[in-house]
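A single protein chain has been omitted from the complex, and every remaining protein chain is retained in its original position.
Which chain is which? They are A, B and C, in the order written, and residues in each are numbered from 1.
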Amino acid sequence: MDLLSIKNLEIEFPSRRGTVVAVNDVNLTVQPGEVLGVVGESGAGKSTIGNAVIGLLEPPGRMSGGEVYLKGEQINNLSSEEKRKIRGRRIGMIFQDPLTSLDPLQTVEQQLVETIELHLKLGEAKAKERAIDLLHQVGIPNPELRVKHYPHQFSGGMRQRVVIALALCAEPEVIIADEPTTALDVSIQAQILELMRKLCQEKQVGMLIITHDMGVIADITDRVAVMYRGNLVEEGTTQKILGNPDHPYTKSLISAVPRPDIRLKRFPMVDYIEKEEDRKKLLDISTHWLGQARDFDAVEGPLVEVEDLVMTFVTKPAFLKKNRQTFNAVNGVSFEIRQGEVFGLVGESGSGKSTVARMISGLYKPAKGAVKFGGTNLTEIKSEKELDYFRRQMQMIFQDPFSSLNGRMRVMDIVAEPIRFHKLTSSNAETEGIVMDLLEHVGLGRQAAVRFPHEFSGGQRQRISIARALATRPRFLICDEPTSALDVSIQAQILNLLKDLQEELGLTMLFISHDLPVIRQMCDRVGVMKMGELVEVTETEKLFTAPEAPYSQELLSLMPKLDNLSQQGLQVEGA
Amino acid sequence: MVSFLFKRLLQSFVVMITVALIAFSMFRFVGDPINNMVGQDTTQQEREELREKLGLNDPFLVQFGRFTLNAAQGDFGLSYKYRVPVSEMIFERMPATLELAFVSAIIALFFGIPLGVYTALKRKGILSKFIMTMSLVGVSLPTFLTGILLILLFGVMLRWLPTFGRGDVIEIGSWTTGFLTVSGLKSLILPSITLALFQLTLIMRLVRAEMLEVLRTDFVKFAKARGLPDRAVHFKHALKNTLVPVITITGLQLGSLIAFAIITESVFQWPGMGLMFIQAISDVDIPVMAAYLVLIAFFFVVINMIVDLLYYAVDPRLRADNE
Amino acid sequence: ETFKYAFQGSLSSLDPHSLNETFLLGTLGNIYEGLVIYDENLTVTPGLAESWEIVEPTKWKFNLRKGVKFHNGNDFTAEDVVFSWQRALSEGSDQKVRAAKIKNIEVVDDHTIIIETPAPNPILTSDLYFVYMMDKTWSEENNTTEATSPSADTTGNFANLNANGTGPFKVTEHKADVKTTFERHADYWGNMKSNVTRIEFTPIKEAATRVAALISGELDLVYPVPVQDWQRLDDAAGVKSLAGPEARTIFLGMDQGRDELLYSNIKGKNPFKDIRVRQAMAHGINLEAIKQKVMRGASTPAGLMVAPQINGFVAELNTPYAYDPKKSKELLAEAGYPDGFEVTLDCPNNRYVNDEKICQAVVSMLAKVGVKVDLLAQPKSKYFGKILATGGFDTSFYMLGWTPGTVDSENAMSSLLACQNAETKVGLFNLGNYCNPRVDELTAKVGSETDQDARNAMIKEAFQIVKDEVGYLPIHQQPLSWGVRDGVSVVQRADNILDFRNVVVGK
Partner (left out) sequence: MEKTIEKTRFERFLDSDVWHSFKSSPVAIISSLVTLIMILAALFAPYIAPHDPFDLVSIDIMDSNLPPAWQEFGEARFLLGTDDQGRDILSTIMYGARISLFVGFASVIFSMVVGITLGLISGYAGGRVDAFIMRVADIQLSFPAILIALLIDGVARGIVPKELHEELSIYVLIFAIGISGWVQYARTVRGSTLVERNKEYVQAARVIGIRPGTILRRHILPNVMGPVMVIATIHLAIAIITEATLSFLGVGVPPTTPSLGTLIRIGNEYLFSGEWWITIFPGITLVILVLAVNLLGDWLRDALNPKLR
């Protein structure tokens, strides 16, 4: 008997403007002890399937056809109370968006203990013990202390691990993991994958894992299903899919996987197009709006300099200052980014990468140290007007696409906002034209403009975020894991666009990522962070060939190798 | 935190002084106190003398200065009308008002929150639509009308409940309480319902509005995905996330219940501070008004301070901003 | 027997010299007593003085009652009379006007005194009713030899919250504005009808609540009851309304002093100075309609400034001006205002029975003859602050009600009819400054004439003049309106005072 089986699943989102069929006639099965990988285009309907299985489709979404069986028992037509009993206990779910999946007002401990007590019927003390143990298992350092913290005190990757711990805590029979490792560094990722694998093997748990990371697919899955536009286009053993795909879409996907071993000038891309009108226009930056009118002052020396940055968080507020517990998330970080350079920042999850990015963009005020832009110390500028000039040159793509978009604005207004604000166009019609164009270039299509953020998949939202960042025609772009939620082919497309911008216009970037192959392809120099400190800053190639710091060496050794990847149709440009 | 409290305390003095200042500039618009202090036979000259003696002819800054100086020494003067120390009067009235405000706040919260949650969950249900509509009938009828209608129904027609006053009270130290006698408790019912009706509707609607938003968030979905029972999802996770506006409004409403439950107190002849205050206004009893307003300012500062502290207690994200 | 009642206002003090207010004095009249008291019909009868005689025009001899005991057991003596008089004259006292009618008191013996007045005073006894007798010893012991003054220091006055009189009831508990409890004084000197042993008084501000409390059986008596609720009371089981005429006359006053009206569109002259305009006003108001509709038939339309209970009342002058809008318009046209004129009517809205409603009705009646009246209705504290001397008589048309405290026309004449005169302190409530030298003269004479017939003739002459000149626009004597439980018998005195002596509670 199949552990989990999905038959002819069909899901649609009806709306006034027509019905979006998100999933169309999909059949999947998971056996006990088996790991099924689901890959596919961003927006293909992968998360929707996961939601449907546990019966938490968001309205107006509804299952318009098909059945779901758990151990032969049909579960999609159960009463809501019976469904609830299955959730968490028998089917564990890890949602795609770790940053918003946790209740902001309760400590991690409260949320863990509550779930453990409910499902395992343990006493409070036991449950607490188990909570700490779980955190330990998912690689949260210092779990005894951390367990008392609130979600906002965790980094993106750490929250993701808490979510995993929550999903695993009742030892369910089936685990549905929606991009569980996107925000994790390779070592933690390896640890988590190991944990999951062990669960599957020892407890005969079945797992459905949705991911864009071919490394993860190669590492953990037994079988792989490939989705495209709501349809299941191909299914087979991992070996088969990665090594010898049949469907042209799968082929195009595999070809776009960034190579960890050598640096290519551009990301290889094989466009898979069903319909001719979907073909993306090639973009000529020299004539395109994005490339025009850059009136920035020339800068001598490095564009961005970061000097001895320190960021202190209060982790336990207290009545008196001396009883307060504080913690330096970033501790004495200095580096510089030259003009036209892409500076990579890698490192342990929770090591302070996002915090550095936020300090540079002015969102956090450093406790100590200085951020200089073109020689000007930004931390000292007081007047808004003056800062404006620099802000226009600087943009940021946030790590979490779910919360960085205002849910009450339409995509059109979100992307147009920076253009309108900086008065980069002369008419509204022009602005709207540019926004449409940008949306197309990030692969969303024009019809996205009138929708609201919550109507999009994770990857699609990330693309909105990217379009918004590009809309100001920035000189310096801070990218906090810009593409981790994207499928590799879209990723390639966007990274190529960034590369073009960099080459033609000298766009400077701070590029934070856990994806080492991407780092290798994108960055000129890399800084490696661990526990709030910069342990190594070096040329990218040097890092990959001869890492110096022990931590760097460890990181690289854990990088998935993807040896057996199909290399069909892949032409190596430059190198 | 200590410095937070200290700062607030300091600010509260400024607030109270400002209130006194505004109050003094206001009093001459309320009417002439003399007419309420003497009979109609009293001669004009005597009236003038009295004005002079009371310092009513002094420039208002002088009057204000005198008030602040005396107040600083704990002396708020004598009520013009009752000729007893104002502070005594206020403290005598305080228990009645506080008990009433407390009971109605409890009623409002006790019913308002669950009903708000219910109507949010069953947004389209018939019952919740009915509740939403009925709650409005309660607020759109003026308090004096609902009060009288309640009296008519329960006091006059059914004769179940007393129509006025506090019933028998028991003195515990300097506090008088109606909680310990049957007639005291019975007397509480109608006025507290009258007062609570409005608060209840407001809280219920606020909770509903906020719940609707929160119920769509990812963490609620994840809580459901973990299999948590509905009660935990709705009350522990969702509800808690709606609390900031609810706390704000509850705080403000509690403040105004304590300070200005004027109409309810008059309709039920509830011997509380609101009634005293409205009487003081109509009698132009300046010392009572002045002391009372300053006291109320203090109340509000304290209540709002508690509200702000509750924000921190409820929402850890705000704690980092503290200071 | 216990008797519970409610009134709209509160008992602000227990000090008999603190505030000259009908309700306060009326209530304290059950605790304290003066040398004389009023009976059911407002006739002066012996109180703490058994008898008196006028020995000289300015000297009265009073024989004090013997064996009278204060509530604390002390005896009442002549000493106490002197003390009380002096106390009434003290700084904080609001009885100074009455006390000043006495120049000196000579103690003949413990129970005989001679009171000397500054001038012959035919109505001295009426003034003495409200000068209540306090116990000298008690007052000295408790350091309350002066009246409670609103301007005193924080140290409260003992007599303000405690009482010790000779009256039939003593105070056992007093919470100002909340509740006052009385108990029977066992050693009371007099005989009284009342069988009540305990009385509870609660102020209830809202009329509806008061009425509800009566109907629901929680109270035995409430007053005032809105006139429109009488029917309801009479229909309800176990309660009834108790109505009667009050000695208060409600009237409108017109500014006849200023050369230009305030708040008017007529500039440079004062229409009210023209008698034709005043007549037009008088004929333009339908008093019968006000009685029928606003007062539910309960008032007595008036043509005179004093009520029948008041000494000096002239029945034939009490016929109101006839309602004749046509004539009214003609008169206005004659006076040069064919299109009428504008004026603002100042009106209280919580002082007299249906005050605001009467004003509204008047405004609409006058509109029909062409006088456009804007109505400014305000609560009494703002209202009196505006229209009285303290507000600079800031009005050109106003409503006022007057009960002569002495139950004598002289009081109305000197307050309302005499020309405003700050020095002689007359006419101070003559807010519109109606002024006629003959009336002035008569007022002065009436004040000292001891021959009743001559006096009444003078009063009549004065009233006749005022009536002819339309100095005021009397409206009606307002009704007293109480509600009582069946089985409770009380006497409704025309001065709206509840005398506990007359309260009998049946089954």
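Here is the rule we use: a residue touches a chain if its C-beta (ideal position, glycine included) is under 8 Å from a C-beta of that chain, and two chains touch if they have at least 3 such contacts.
What you see is a predicted model, and the numbers here were worked out from it, not measured in a lab.
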item	value
Chains on display which the left-out chain touches in the complete complex	A, B, C
Of A:116, A:225 or A:394, the one touching the omitted chain in the full complex	A:394
Residue touching the undisplayed chain, where the options are A:61, A:302 or A:362	A:362
Contacting the left-out chain in the complete assembly, out of C:228, C:433, C:489 or C:502	C:228
Hidden-chain contact residue, picked from the options C:11, C:49, C:161 or C:361	C:361
For chain A, the residues touching the chain missing from this view	15-16, 60, 152, 358, 361-363, 384, 387-388, 391-392, 394-396, 398, 400, 403-409, 417-418, 421-422, 428-429, 432-433, 436, 446-447, 449-450, 452, 454, 465, 468, 472
Touch list for chain B against the chain that is not drawn	7, 11-12, 14-15, 18-19, 22-23, 25-26, 28-30, 132-133, 136-137, 139-145, 148-149, 152, 198, 201-202, 205-206, 209-210, 212-213, 216, 244-245, 247-249, 251-252, 255-256, 259-260, 262-263, 277-278, 281, 289, 293-294, 296-297, 300-301, 304, 307, 311, 315, 317-318, 321
Touch list for chain C against the chain that is not drawn	207-208, 211-212, 226, 228-229, 231-232, 262-263, 286, 289-290, 292-294, 349, 356-357, 359-361, 363-365, 367-368, 374-379, 382-383
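Everything that follows uses one rule, which is that only the chains that are shown with their structure count from here on.
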item	value
Most centrally placed chain, judged by C-alpha centres	B
Interchain centroid distance [CA atoms averaged], chain A/chain C, Å	87
Where chain B and chain C are represented by their mean Cα positions, the distance between them in whole Å	38
Chain A - residues contacting chain B, complex	54, 56, 58, 84-89, 93, 95, 97, 100-107, 114-115, 118-119, 150, 152, 163, 166-167, 170, 313-314, 317-320, 402, 454
Complex interface listing, chain B residues touching chain C	30-47, 50-51, 53-54, 75, 77-85, 88-89, 92, 144, 148, 151-152, 155-156, 159, 162-165, 266-269, 271, 275-276, 279, 281-284
In the complex, chain B residues that touch chain A	1-2, 216-219, 221-230, 232, 236-237, 240-241, 312, 314-317, 319-320, 322
